[in-house]
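Pasting a structure below so you can have a look.
Apart from one protein chain that is not included, each protein chain of the complex appears where it belongs.
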Amino acid sequence: MSELKKADLLKAYRTMREIRDFEERVHKEFATGKIPGFVHLYAGEEAVATGVCMHLNDDDRITSTHRGHGHCIAKGVDSIGMMAEIYGKKTGSCCGKGGSMHIADLEKGMLGANGIVGAGGPLGCGAALAAKFKGKGGVAVVFFGDGASNQGTILESMNLANIWNLPVIFLAENNGYAESTGVKYNVPTPNIADRAAGFGMPGVTVDGNDFFAVYEAAGEAIKRAREGGGPTLLECKTNRFFGHFEGDAMTYKAPGEVKRQREECDCLKIFAAKVTSAGLVTAAELEAIDKEVAALIDEAVEKALAAPTPTEADLLTDVYVSY
Amino acid sequence: MLLDRVNESNTLLLLTNMKSMKHDNPAVGVLVNPASGRDVRRLVAKASVFQNTEKCNMVYRLLGALGVLGIGEVFMMPDVAGVACHIMHSLQYGRHGNPQKLPEVHFLEMPIEDGPVDTLRAIELMVNRGVGAIVVMGGDGTHRLVAKKCGDVPLVTLSTGTNNAFPEIREATVAGLAAGLVASGLVTAADVCQRSKVLRVDKNGAAEDIALVDVCVTSAGWIGSKALWHPESLRELFVAFAEADAVGLSSIAGLVRPVDRRSCYGLHLTLGPPGEGIMTVTAPIAPGLLAPVGITGMKEIKRGEIQTVAAAYGTIALDGEREIEFGGQDDIKVWLDVNGPLIVDISKTMEQAVRNHVFVKTEYDEHRRESAS
Partner (left out) sequence: MSRKISFKDAINEALSQEMERDGSVIVMGLDNAGGRGTDGQLDAWGGVLGVTKGLYGKYGDRVIDTPISESSYIGAAVGAAACGMRPVVEMMFSDFFGVCFDQMMNQAAKFRYMFGGKAVTPVTMRTCYGGGFRAAAQHSQVLYSVFSHIPGLKVVVPSTPHDAKGLLTQCIRDNDPVIFMEHKVLYAMKGEVPEESYAIPFGKANVVREGKDVTVVAIGWMVHKALQAAQSLSKAGVECEVIDPRTVSPLDYDTIIKSVEKTGRLVIVDESNPRCSMASDISSVVAQNAFKALKGSIQMVTAPHTPSPFSGALEDLYLPSPAKIEAAVKATM
């Protein structure tokens, strides 16, 4: 069990808090009508992105989904740039040309949120292939959901990763819903990890609401990949508090389900309770982080609202490097 | 108060409620752990992959066997992990194509929280329904949970988990026959069942939890992904029994000084880095994971003798899974109880069935049956 020092615990909490506050704020701001297009919020799943990405550095790559804000923040993408991007402003991470579903920061190894379900599978294999050629022990993590677990690209990618022994981790975030359809309907035995055996790699399921369980299992999978042991399928069972997209009334969820999840399955609450009762971190220290993050998110929104929009000249740029 | 409880349990409970006559409407409980076979030991060790589809196959084999013995009802735990659903569908649509008469399968009416509490609830309900036996499909962890609630209902243990020091690796059809024989009274339960030992863990003076095989004190800070695979984190080990041919933490003791399931004592080992202490044992602490572990001390623990855990903080693993986090102010005690759950000895059961001619019919039997009716 990789020893987590106090600094690591504080970092973990801060990352999860930043994701949570970012998403809760976007939820509020979206309702004002100032955010264009679609947003898909990650609130409730923070422990997964955080527990995984804490083992990664900038040379490791991740591919993501339409629900990518959490992966971005956990991988070190700047929240202020992200917020501006979501508002479609010129100062955004992608100069306002990508939006919520396409936020990327290649320098931080974040190969982009993706509007195509399952598209990250092959891209992640490519990143892992590049890492293999580079020979420095870099890995790739493919985040995908229970919905994507049926997409041909994911199944093909698992096969490819196996036969080429790629340093890639297939990270299944099973939040129980693929849009409005439950995983019980879409997946025959609703444990995505069960598919791993068919692709010749270990398949593990952990509680995605427990940061420590995710951190441990992801750490082992990443270590295995770095050492040339090949791919792993790691399934984290979690929950999303919001709808598939903002505006989704969530009528497919049972009454009281989200309320119960926010009370009993909130990874931030669970984490805070554990670390404070173990005496490793004080409630005051966590509150200080809460304040700091709240201020950061406020700043991000203010800056996003004030930032300029892209101009006509920006419309035609960066289609190609040269044409 | 702790001593009172210990003294009560010191007396071996007699099997006073077991009828040796054939029961009317015998029912059996079948508890399948839908979660077993996909924890982190698939990754950090070479633990076997146990798909839910195989668990379902095993259930069909059990049902076929139970049906043949005249068991009319089977109670099962509902789950959202695909086992209950699979079985329900198959029975409804006859997908498994089994022409034999099967018992009626009832899924217990209970909320599903998709966690260990489901197992506890299910066993309570099965016991209340008066089942004559419970077939448990899972690893040490599952059996441990069942043991907390099963009382004196005999258990047929079938391994589908990772750490399988406790349950037997058996074929499900025969296990089903054994369960049916005990539940229906065609075989005398008292003759074929054996009490297992139990390790009890108390935290700050109150009963906290139990283990059927081993209790391990580790330096890990968290329960995390539960399994143990870092030998350097192991500090103390208590074993209720330790077989030389077991896989799991008990093998640390079992490869040095085996302890039989029937004996009235256990062992307490203090552990340290390999190369230090009185000896180093290389033991299979998980399937495919052989690790050197240093033993700094080893002593017998008698039943009822209270042991105090030395470490000031860490986590306690019960039957190979981290379950209890403890810290500076906590006082942890462990003691061996000999009054654990009743376990059906499948071999003995089948041998008694042979003596009782359960499976054999001759013309004479047919003739007697006809005159009796």
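A and B are the chain letters, set down in written order, and residue numbers restart from 1 in every chain.
The criterion applied here is as follows: a residue touches a chain if its C-beta (ideal position, glycine included) is under 8 Å from a C-beta of that chain, and two chains touch if they have at least 3 such contacts.
Fair warning: this is a prediction, and the values are worked out from it, not measured in the lab.
Participant: Which shown chains does the hidden chain touch?
Facilitator: A
Participant: Of A:156, A:179, A:248 or A:285, which sits in contact with the chain we cannot see?
Facilitator: A:156
Participant: Can you work out which residue in A:51, A:70, A:126 or A:208 touches the chain that's missing from view?
Facilitator: A:126
Participant: For the chain not shown, which residue from A:92, A:167 or A:219 touches it across the whole complex?
Facilitator: A:92
Participant: For chain A, which residues touch the unseen chain?
Facilitator: Answer for chain A: residues 61, 63, 92-98, 102, 104-107, 111-112, 114-116, 119, 121-127, 129-131, 133-134, 140, 152-153, 156-157, 159-160, 163-164, 317-323 touch the chain left out.
Just so it is clear, only the chains that are shown with their structure count from here on.
Participant: Taking the mean of the C-alpha atoms as each chain's centre, how many Å separate chain A from chain B?
Facilitator: Distance between chain centres: 38 Å.
Participant: For the complex, give me every residue of chain B touching chain A.
Facilitator: Touching chain A: residues 35, 38-40, 42-44, 49, 51-53, 80-83, 85-86, 220-226, 230, 233, 313, 325, 327-328 of chain B.
Participant: Going by the contact rule set out above, which residues of chain A touch chain B in the complex?
Facilitator: 1, 3-4, 184, 188-191, 193-194, 196-197, 202-206, 210, 212-213, 215-217, 220-221, 224, 232, 234-235, 274, 277-280
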